[in-house]
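All protein chains of the complex are present and in place, except for one that has been dropped.
Presenting subunit A:
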Amino acid sequence: MEAQLSVRAILLLSLLPLLSLLARSSSSVSQDIQIVNAERRIDLTSHIVKVFLTLKVENIGSSPVSDIYLAFPPTQVDHLALVKAAATVGKRKKKSYLPLEVNPTELPDAPNGTKYFSISLVNPLSVGETLTIEVLYILTHSLEPFPVEISQSESQLVYYHDSAIILSPYDIKKQTTFLKTPSTKLESFTKVEPTNRAGTELKYGPYENQSPHSFSPIIVHFENNNPFAVVEELVREVEISHWGNLQITEHYKLMHAGARHKGVFSRVEYQSKPSFSGVSSFKNLLARLPPGVHSAYYRDEIGNISSSHLRTDPWKSELEIEPRYPLFGGWKSTFIIGYGLPLQDFLFESPDGRRYLNFSFGCPLVETVADKLTIKVVLPEGSKDPSAVVPFPVEQHLETKYSYLDIVGRTVVVLEKRNVVPEHNSPFQVYYTFNQVFMLAEPLMLASVFFFLFVTYVAYLHIDLSIRK
């Protein structure tokens, strides 16, 4: 563990001069743009790391620029769940945000595995102009528990690795970084002067005139007892029935991804001293479900789990669930949540006659990371031309599912995404064409079977099959 850390540190340190050299020698993209002011706020209060980056960009080159690049070290890119960018338009009170498109790109001279994201500006930035860009990116699994194993009475300490200086392909004139920790308990942090600590906030900077691809690794070691609830695998099945119901079944594989629990679990300590014992464990979770939920259930392979509460009001539904046992670091649990929704709130007809389902992507559990999320939209039998519209890249394919009385099978649109955070809970659409006549197929089939049964019986009664008269 430690060896790994030091290796990484050495690696990064040795990169520093190299990076800057590289950047200076060959910089086709960089020199047109410089960042006048950069401010980074890193929120470490939960196990999902949110970074808010405000960049003031200026074009100092000779031609308009339409793409701004963000750089990430390779260790962060693997844990990057989401990058969003918006341009600030207007001033002061009239300030509004204009969302910008962000795409991963490759740059030819990327030093040492640095990965880039390009922000496409709506209007190219002309020479001499400045623009303020707000970037939000979210990192998962980036808090590394240390010590790796803790006992029941200990609280959980984690490492966060980053750079004091923002990694960027551009020159940054002035920059500051703020880190917000969940409590004032800070074991240690790397000092890169000027560094200030005030309460739960740690301030690095301001640093001035940093050259492109500068890097200064820091490690912050602090207490974080928030539930590290990670859904290793979540399969959400959305079944559309044109008889008026939308049935959702969610299969969870839940895990506590914090420091592993070691040794004894003593119930007596857990029950009598809740403030000391098992502070990093969690025993209940909150699922935010759409309004109008009915017939919700919560169970696992061995039957119903009786510890859940559903609170519904016209605007939202909240399902509070308790796994069968409190989850300590490294403990796992599986369960299934299912519920029905009224179809008219989610299924609409588009102007071109197609139907579309508008449903929210993402894991309904609050403050939870889903390592792998699979959404299966089961369309009614007989629907054609399915297509999904999702606001971020996902893997898609089609499957066929057979349910009761199906002949050709139902088309299933499968959407897969890794590393899903609550910010992914935005609506997605699945378009398809469906002829209402197919709704009658199954009742007609049943009716005709019975009809033929009776007809056969009637016929049988009227036929004399005896050989002798």
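Operating definition for what follows: a contact is a pair of C-beta atoms (placed from the backbone, for glycine too) under 8 Å apart; a residue touches a chain by one contact, two chains touch by 3 or more; residues count from 1.
As a convention for this text, contacts and distances are computed from a predicted model.
Engineer: So which of "ER membrane protein complex subunit 1", "dolichyl-diphosphooligosaccharide--protein glycotransferase", "Origin recognition complex subunit 5" or "Phospholipid/glycerol acyltransferase domain-containing protein" is the UniProt name of the chain that got left out?
Structural biologist: Of the names offered in "ER membrane protein complex subunit 1", "dolichyl-diphosphooligosaccharide--protein glycotransferase", "Origin recognition complex subunit 5" or "Phospholipid/glycerol acyltransferase domain-containing protein", the one UniProt assigns to the missing chain is "dolichyl-diphosphooligosaccharide--protein glycotransferase".
Engineer: From the listed residues A:H294, A:H309 or A:R324, report the one that touches the chain absent from this view.
Structural biologist: A:R324
Engineer: Of A:D300, A:E318 or A:E442, which sits in contact with the chain we cannot see?
Structural biologist: Once the missing chain is taken into account, the touching residue is A:D300.
Engineer: Out of A:T334, A:T374, A:Q396 or A:T433, which touches the unshown chain?
Structural biologist: Here the residue in touch with the unshown chain is A:T334.
Engineer: Quickly run down the residues of subunit A that touch the omitted chain.
Structural biologist: That gives, for subunit A, the contact residues 263-268, 271-272, 300, 302-303, 305-307, 324-325, 330-334.
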